[in-house]
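With one protein chain held back, the other chains of the complex are shown just where they sit.
What follows is chain A.
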């Protein structure tokens, strides 16, 4: 019988071999191996009042390369004049970047090409400045077994009007984890919005480790939205981090509408003076699924403004825990951090929690919170029904209103509609449960 040590060494050797076959630069292979070592002693990320320890988030400790069928991306709406990156599994299907942006030095490419072709940018910024592999066990796993992703670089002073979209489609026609990384660097005075779509094709049970890191340099303005729509057999860990420099503005608008258990860990670190971040998250849970979401803002710089707004809807026997964490570091004088966490219970068998957590180590600040766990507003329901609209549709309309603040924030009307459609579908499914 082989010992645990032999297994462990064999795993490292296999990862190293797969990475080398994949033509990865030495620095990254070395990082993978270091991450495997780090994984052993690190703890799982803490999500207060939430237990996910038994989820299969890291049960596949292999690194394999697989060419996915491009037709799995065929239902992505065809649209002209969009800035778009499409990846199915590990296979990049489409990269649409207008020539004028290319000329201005904008880079939009898959993450491994970026490692090879833009080592100066990626070696320095990949999981080093914004987030680190040794943050916890799951982040170390992510670096060790990374197998897909996208890199976006927007140079100094470049403004992009059209949102940049990334479709990251998990290929679950095969048994293989999705370990996908989005690295975004916004240089000084740049301005753009980014929309991420996460989807799953196929019915294999897999894990997804999807990470986003955004570096917002001074005076940049970045808006990041995500439609998280992973499949019913995907256990996901969504780790998203933004680091804000002086006078930058960075916002999240995230719709967590996956069909299986999801652990979300989102953080905006406001390091530079005068930085501002709005962190908006909505989630809809159905069936037996369970979502635990940490939404954290960290005020480090003086006069930073960081607001959290979270709204969740629970149906059937689902569970949803929203932790809003406002962390004001000593020295962040003049900081402002407000948060609002609300969940709507559509079923008495669901379990929802909205926890505001304020950690304040500075006197000269403004901080506040509001939280509620409640039912559908009966007045609104009555009003809609008094116009002849049946109860189920009326409920869905009221819920859409409840989720409105985040929907509003999605820059493309089509994507907003996509999000509304997913939510409607989930709500309809959930309503049929009695």
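In the analysis below, a contact is a pair of C-beta atoms (placed from the backbone, for glycine too) under 8 Å apart; a residue touches a chain by one contact, two chains touch by 3 or more; residues count from 1.
Here is the rule we use: contacts and distances are computed from a predicted model.
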### Task
Using the UniProt record as the reference, specify the protein name of the hidden chain from among "Fe-S cluster assembly ATPase SufC", "Sugar ABC transporter substrate-binding protein", "Sulfate adenylyltransferase subunit 2" or "Oligopeptide transport system permease".
"Fe-S cluster assembly ATPase SufC"
#### Entry: Sole residue of A:15, A:182 or A:407 that reaches the chain not shown, by the stated touch rule
A:407
### Summary
Even though one chain is not shown, chain A touches it at residues 377-380, 382-391, 393-394, 397-398, 400-405, 407-408
